[in-house]
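Handing you a structure now.
Omission of a single protein chain aside, the complex is shown with its protein chains in their original locations.
Note that the chains take the letters A and B in the order they are written out, and that residue 1 is the start of every chain.
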Amino acid sequence: MVCDNANNSLLQVDNLTLRHRSPAGATTILKDVSLTLRRGEILGLIGESGAGKSTLGNAILGLLNPEFERVAGSILFDGMLLDDMDERQWTKIRGRRISAIFQDHTASLDPLMAIGPQLEEAILASIDETLRDEAYEVTIDLLTRVGIPDARERYHSYPHQFSGGQRQRIVIAIALAGAPDIIIADEPTSALDATVQKQILALLRELVDETGVSIILVTHDMGVVSDITDRVVVMRCGEVIEQGFTAALLDAPSREYTRSLLKAVPRLRLSDQRGAPNKAETLASSPDEHARAEVGAQASPILVVRDVTKTFSESGLGWLRKGADKVALESVSVELTRGAITGIVGESGSGKSTIGRIIAGLETANDGTLSIDDMNFDVARPGHRSGLLGQVQMIFQDPAISLNPRMTIGETLRESVRFGNAKAGDPAALIAGMLDRLQLAQPLVTRYPHQLSGGQKQRVCIARALLAGPRIIVADEPTSALDVSVQAEIVALLKECVIEQGVSMLFISHDLALVQALCSSIYIFRNGQVEDAGSSDFIFARSQNPYTRGLIEARSSRFTH
Amino acid sequence: MTTETLRLLWKSRREYCFTLSGLLLASYFIVAVTAPFIAPQDPYDPLQIQAWEASSPPGTHSGSGFVYWLGTDGLGRDIVSTILYGLRISLFVSITSTLIAAFIGLTLGVSAAYFGKWVDAVIMRVVDLQLSLPTILVALIAIVTLGPGIDRIILAIVIVQWATYARLARGVALSEIGKSYMDAARLLRLPKRRVILRHLLPNSMAPAITLIPIELGHAIALEATLSFLGLGVPVDKPSLGSTVANGFQYLLTGQYWISLFPGIALFALIASINFASEDIRHRLNPRSRSHGV
Partner (left out) sequence: MMTIVIGRLSQAFLLLLVMSVIAFAGIHSVGNPVFNIVNIETATPDDIRNATIALGLDQPFWWQYFLFMKNVLSGNFGTSYIYHLPAFSLVMSKLPATFELAVIAMLIAAPCGTLIGLVAGRHQGGLFDRVVLRASVFALSIPSFWLSMMLILLGAILLGWFPASGRGTTAVWFGMEWSALTSDGWRRLTLPALALALPNIALIARLARAGAIEVEGQDFIRFCRAKGLSPQRILFRHTLPNISIPIVTIIGMQFGGMLAFAVVVETIFAWPGVGKLLIDSIQLLDRPVVMATLTFVSVVFVGLNALVDLFYAVLDPRVRLST
């Protein structure tokens, strides 16, 4: 058994310790990291930002910047020590034996060279002189293999003429060009929409099964890990926390950190039964809250949006403009349940953020009606004219740019109390109460935003929104810029606050599970239209809409119950 | 600038190049301010100038007892004194015009970004027009239009420079307006004044302020060039540039000191400003450390 393992091992990292030197001093990026990659397997490397997983990938590729310094340990690949190779030896390894897929498909391709030649040069770099003439055919084959239709015609197209998913397919084709033994895939799908992500992962799995290549898949997404990896290595702060077969490790993690990572992943519940066994782990609402939400739904909605249409005019010289304006929203109608959270789900470009901004009065629409508590607002006029602006508060996606960097937290919150529609009361007491409520330490009021962590900043943003005393809050992807473990805390806070303060919320997200955990009713957006809508139970259990089903199926099965 | 940027600068005081250019600059300013008290003579008081001492080489003893360390010019004026007095004019013209240009450019740039629509269109068309032409050409057109005089030179430099600030400030302000904290400010229905003064301006100013030293260097060179061409400061108020120009005709006959020393003073002034401003920029923005431009 032991002997068998050793034969199978393709790459072995032993006690690798790396340091990063900078003018500020040296920091240890990797501590005593050991792992083994076997032939024909997908090894998941998971961890939150700063875990050192990308650095490890670069070390295996020999692409570390000179500031990195190996303190101890070694990387053994197929009987060769990779650590002390010079650049000339590396060119023989890279591409032919070990290649890579990077996260950003746009930046990975040379914008000035057509994709065919970019792939062909990778093939030429790795094959014998005698096979030169066949390179073109191999290029076309590979492009077809990774799912680029009409490869012959598209040979001379440039990267910007492809969609994101297609670009990532081309990147995969280039990684395959030298028929390598190992592909290091660094977050290969995190820049893609869920459905495309699913397709790309399926393609990777297929390639492994057909060609016997091994893949090291660097990711922060538990879903990706559970979908296609055979084994998984969990990293935190430069150390390997635990490793093992994916199924076994995810079922019974031995370390607390892994458990917390798993727990933090929002889960999708497909069964209609309440009180399922893993109920405790999910963020789903308890039965009595559900009941409340259903009662609320029968009461009159607090916000009614009818037939909103919005077009963006393409930029450029007016009279030279070609074609029609881009339609962002096409007769969209949305209702917001009083005292509950309503969800909007959609992929990028579906118009979900635009409707949120129109409801908040930050953007105008071309047409449509909007009323809050039977008060009508003209959505075609700017928010400060129609009076809509100020009725709704927002929580934004990126906490790093949501707070004025030159104002202290206290100043930001005081401004919100002073200029918002808050109930009367001592501002200092209101702020202190709110900070307590959101588990923020009082001394934070004298700090500036850059001195806070991402999670703290987002709490301050929630505090700012609530202190203005709105009846409605629009939360636009409030957790997608945060690490998984922080996400769960923020989601829990949002939910509690809505119930406590009696605020109605519109929650916009691309994550179905998150929306299910929070929302009583859900709208599914697609290409600027409402594709599907209904109560949470209906959408997840009974909806027959093919697009909705596709979205649900794109979720990792492990995190679906 | 915040206290933090000041601390950053203070931390790097030990680096020799930074220190050297800083010291040089400080002494330039002190000398310029105190010129009337420390200069051996007032070169523009005819009573103090002896015509028979014209074009004396460096080191000559003057009739009134002191040494012409750098010689005298074609009219018998002490070169040290003309440099000190010229420095006053050069620095006055360039600092005044740079500050005015920064103020106007920042105001117009931020207004263009905030008000958008036709305000933006008008301001930015003019900016584009100006920045698409070489500075010297714009300056010449401005001078030809405005005519001579110190105030006209200042105005001409302001006309040349404001557009750079405006474009930078507009770009920064636009990206700030696109950030969510500005949306949050709109959602609170803050008064316009408060949005601009508390949120937009403080966050748009920093890049424009780091531009000031660079543009100061440009202003000094531009004023000197215009004066050299005879289109700058008037003859009775000679700047460093006009002092160099005075020596030009003597250069060909071997009396090099008349233009060499004022030129070195001018060059060292611009160079120390440029070195200091480059270092400041790199220190304040660690990411640009690698990018030279």
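Here, contacts are C-beta pairs under 8 Å (C-beta built on N, C-alpha and C of every residue); 3 or more make two chains touch, one makes a residue touch a chain.
Since the structure is predicted, the reported quantities are computational estimates derived from the model, not experimental observations.
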Inset, instruction - Quick one: say which of A:14, A:78 or A:104 touches the chain that got left out. - result: A:104
Legend entry - Contacting the left-out chain in the complete assembly, out of A:121, A:242 or A:378: A:121
Legend entry - chain B, residues in touch with the chain not shown (by the definition above): 17, 128-129, 132-134, 136-137, 140-145, 147, 217, 221, 224-225, 228-231, 241, 244-245, 248, 251-252, 254, 256, 259-260, 263, 266-267, 270-271, 273-275, 278, 290-293
Inset, instruction - Would you write out the residues of chain A that touch the absent chain, in ascending order? - result: 61, 63, 87, 91-96, 99-100, 102, 104, 107-114, 121-122, 125-126, 158, 160-161, 171, 174-175, 177-178, 184, 316-317, 320, 322
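Assume only the chains that are shown with their structure count from here on.
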Inset, instruction - Round to the nearest whole Å and give the separation of the Cα centres of chain A and chain B. - result: 49
Inset, instruction - Enumerate the contact residues on chain B facing chain A in the complex. - result: 2, 179-181, 183-190, 198-199, 202-203
Inset, instruction - In the complex, go through chain A and note every residue touching chain B. - result: 357, 360-362, 383-384, 389-390, 392-394, 396-398, 401-407, 415-416, 419-420, 461, 464, 468
